[in-house]
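First the structure, in the form of C-alpha cells, and then the observations on it.
The complex appears here without one of its protein chains, the remainder shown in place.
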Amino acid sequence: MVAFIVSAIRLGMTFLFGSTGETITEKSGHLNLGIPGVMCVGASCGCFAEYLYLTAAKRSVEPILAVLIPILATLLGGALMGLIYSFLTVTLRCNQNVTGLTLTTFGVGVSDFMIAKTGAIYSKGSKYFTAALPFADDLGWFGKIFFSHGILIYLAIAIALISSFVLSKTRIGLNLRSVGENPATADAAGINVARYRYMATCIGCAIAGLGGLSFVMDYLHGNWEYCIDAIGWLAIALVIFTVWKPNLGIIGSIVFGALYIASSYITGVSFASKELFKMLPYIVTIVVLIFTSIRDKKENQPPQSLGLPYFREER
Amino acid sequence: MDKTAAIELKNITKTFGSVVANKQVSLSVNRGEILSILGENGSGKTTLMNMISGIYFPDEGEIFINGEEAVIASPKDAFQYKIGMIHQHFKLVDVFSATENIVLGLEEKGRYNLKEAEQKVHAICEQYGFELDPHKKIYTMSVSEKQTVEIVKVLYRGADILILDEPTAVLTPIEIRKLFSVLRKMREDGKAIIIITHKLNEVMEISDRVSVLRKGEYIGTVNTAETDEAELTEMMVGKKISLNIHRSEPKNPTPRLEVHHINCSNREGVKMLDDVSFTAQAGEILGIAGIAGSGQRELLEAIAGLQKLDSGAVLYNNPQTGKMDNLCSKTPLQIRELGVRLSFVPEDRLGMGLVGNMDIVDNMMLRSYSKGKSMFLERKAPRDLAEHIIDELEVVTPNANTPVRRLSGGNVQKVLVGREIAAAPTVLMAAYPVRGLDINSSYTIYNLLNEQKENGVAVIFVGEDLDVLLELCDRILVIGSGHVTGVVDARTATKEEIGLLMTKTTVAEKGERS
Partner (left out) sequence: MAGMGKTKHSRIHIVKREALPWYYRVGVRALAIVAALIVTAVVIMLLTHKNPIQVYISMLKGAFGTELRIWSLLQNIAILLCISLAVTPAFKMRFWNCGAEGQVLVGCLATTAVMMFLGDSLPLPLLWTVMLIAAVGAGIVWALLPAVTKSLWNTNETLFTLMMNYVATQLVAFFLKTFVKNGSGVLPPMPEYGLPRLLNKDYLLNIVIVVVLTVLVYIYLKYTKQGYEIAVVGESENTARYIGINVRKVVIRTLVVSGALCGVAGLLLVGGTNHTISTTTVDGRGFTAIMVSWLAKFDPLYMVLTTFLIVFLDRGTQQVATDFRMPNALSDIVTGIILLFIIGCEFFLQYKIVSAKAGKENA
C-alpha cells in the first residue's frame, strides 16, 4: 500500500508539472495543444544537458550541479517552445490548435530522436534526482510517503502552490486571468495582452518541460525507452479535471497517478484489464468536463476566451 | 467659486474619412456641475466623448483641463487627467468580483491587497450612496449593479471628471432615480459630470446646463432652468429639411400584420418590449421611430420568429387563405411553411443578413436554398438573381462571385435588400436600411421600398433620420423604452412632435395607451 502511494505520488507529480504549466498558459487564453511536445523537448534538453555534464565531469560529479544543470536546460527548452508558440499565435496570429499540434509533432520527433540516439543511458544521472531525504527511512511509512522522494517531486508541489498563490492572490494573477477571460476588457484597463500571453505561455511551457524531465529521470529512473507524449495529454486532461486550479492539481495529479497505476497493485486484475484501468483518467476527465458544462457554474468553466485570438479592433 | 472650467473643449473637429463626426464643437463643464449632452443618434456625442477619454484624437481644436492645455492620446492619458468614462457597453470580467474588476489593471504601489481595496470600495459606496456588494461576481449582477461597478471603478481611480454615455438606457425607473441621487451627491462633492442622453425629462431633471449637438455640429448650450422640453427638441431636431422623396397615396390599405400586446425581455431580464400593439397595413409604409435600443430590433425579430416572446400575439392576415395565422412562438422555418412571405432586412447586415465570406450568388441562396426535394443546391436561379440585382441596382462589384465582405456598405445593402425583395414578400421589414449609405444608394433604397408599397406589400421601416421618416412613410409608430408612445400621420406630423414622443419614457400619465 505504501509503495502504491509512493508510486502514485511520483507519477502524479510529473503530471502536476504539466498541468500547472498548462493551467498558467490557459489562464492567458492560450489552449496550447503543444504541451506533449513541450514536455518531450523539456525532457530531451534536460537529459542531454545531464549527459554532457556527466561526460564532462567524469568522476568528480557535483550532485547539486548534476541536478541543477538539467533543470535549467529543461526550463530553457520549454520556454523556447513557448516562445515559438506565442510568436506564431500572438504575433503572426496563427490558429492555436494547429500551431500546438505542430509543436507536438516536432517535440515528439525531438524526443524520439534522443531516445534512438542516446537511449536508456540516463540511469547514472537519475540517481541524483531520486535521492531521498536522509531521514526518510527513519520515519517508517510516514517517511516513505512524505520524505522519500527526489527533489523534482517537491519542486512540483512548490510550483503548484506558488502558481496557485500568484493566480489568485496577486495583481499579476488578476491581470493574467482577465487576459484569458476577456482580453478586450484587459486591454481597456491598460493591460498589455500580448505581453501577458507571451509571458504566461513561456513560463507555463518551461514548467511543463520539467514534467518531462521528472518522468524520465525520476519515474523511469533514467530508462528512457518510449515516447512520453502520453503524459502530456494526461496533463491537459488534468487541467480540466482540476477545473483550472493548480492547488487542486496536487490532489488531482495524485489521483491520476493512482488511477494510472492502480491496476498493478490490485490483486486479481487480469493483464488485459490493466489497460482499461489506464483509461480511467480520461473517462473521469470526460465526466468532469460534461458535468461542469451541464452545471454551467461560471467559476469552473474554461477561461472564457480560451483558444480565441485577440487583436485590437481593426478599424 | 473657482471660475476655471474643469474641462473645456475649443473648436474640436474630427473626421472619419469623408464623414465629419464633429465640427467645431466647443463646450465646458465646471466643477460641481452636471452637463447634459443632447442629440439624436449620429449627432456625434459619443465621438466627442471618446476624444475626451483618449480613444480618438481630435483632428483640430484644443482641450483644456483646469485651464491648462492637455494632450489626451490614450485612455491612460485620460486617466492621468482624472477623467473617467462609463461606457454604454460595460467592460467587465464576468467571473471576477466587483472589487477585482475595480482594481484590474491598476499599478498601485505596495502589496496587492484585496481586503484594503474592498474597504476603499466600501468607503466610496458609503460616500455617494451606492449599493454594492464588493464580493459579488459580475455574472450574478443586474445591469444596474454592473453600471455601479463601472462608476465605482472610475471613482476608485480618483476621477473627478466623469462622463456617462447613455447611463439610463438600460435602467428601470427606480434604478434611474437611484443613479440620479448618486450623481447629485457627486456634484455636491465637486465632481464635473457629463451625461449623454436622449431623454428630455431626464435632462430637465438632472442637469444644470445642456449642450446640444446636431449632425456633428454644436448648436448651443442653455441653462436647464431657463429652458423647456419644446425648446430643446427644436434645437435637437432642427428645422425640417425637404428631401424630395417620392411618396404615393396608399391604395386601399388593408391590415396585414397585427401585433397584439407583445412583451419580451433580453438575456439580462430587462424588459425590451412592453405591451406593444400595432397594425401594419398592406400598401403602406409604416415607419418606426425611436431612440436606438428602444426595442426596435426586438420588435422586428419577434415578428420574424427570432425572438422569444413572454406574451402577446403576432397575427398575419393571409391574403391567400383569408385566415389569420399566429406567428408567435414559431421558428422562421415554420413561418415560411405557413406560406407567410416575410422579408427582413436586419440591422446587422454582414453578421446576420448576409455571410461576409460567401459570394453574392451564395448569399442569394440564403433564404431559398432549402426549396425543393433535391439534396443538391440549385445555383442557376440564384446566379440569375445575383446578375439581375447587380444590373438593376447598379451594385459595384467585379462579378457575382465576389465575397460580399469586399463590397462597400451601400453595395452590401443593395444586395441584401435586393434579395429580400426578390422573394416577393407580403411583409417587408427593414431596420436602418440606409445607415452608412451615401445619398444615391439611400435613394435607391427608398425607391425600392416605395415600389414594394405600391405593389401592395406591408412595409415596416425602422429609421433614425426623422426627415426621412416623415417624407417616406405613411404612418409613424414611435416607441420609447419598449413602449409605444404614439402613432402619427407622417403627412401632418412635425419633427418636434415625434422628437417629444421619442424622448418620453412612459406613456401612462398622458393616457395615450387607449
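A few notes on this one:
Should a chain be cited, it is by its letter among A and B, assigned in written order, with residues numbered from 1 in that chain.
Going forward, a contact is a pair of C-beta atoms (placed from the backbone, for glycine too) under 8 Å apart; a residue touches a chain by one contact, two chains touch by 3 or more.
Nothing here was measured: the structure is a model prediction, and the numbers come from that model.
The chain omitted from view is touched by exactly one of A:4, A:51 or A:282, namely A:282. Only one of the listed residues, A:230, A:248 or A:262, touches the absent chain: A:230. When the missing chain is restored to the complex, the residue among B:177, B:406 or B:491 that touches it is B:406.
Of the candidate positions B:357, B:399 or B:447, contact with the unshown chain belongs to B:357. Remark: the residues of subunit B touching the chain excluded from display are 14-16, 54, 56-57, 69-74, 76-77, 80, 304-306, 331-333, 336, 344, 346, 348, 351-358, 362, 365-367, 369-370, 374-377, 406. Seen from subunit A, the chain kept out of the figure touches residues 31, 33, 37, 84, 88, 92-95, 97-99, 101-113, 115-117, 230, 233-234, 236-237, 240, 271-276, 278-279, 282-283, 285-286, 289-290, 293-294, 296, 302, 306-307, 311, 314-315.
Here is the rule we use: only the chains that are shown with their structure count from here on.
Distance between chain centres (mean CA atoms), subunit A to subunit B: 49 Å. Chain contact summary for the complex, subunit B toward subunit A: residues 75-76, 79, 91-96, 100, 103-108, 112, 114, 137, 139. Listing the residues of subunit A that touch subunit B in their complex gives 169-171, 174-175, 177-178, 181-182, 184-186, 188-191, 298-299, 301, 304.
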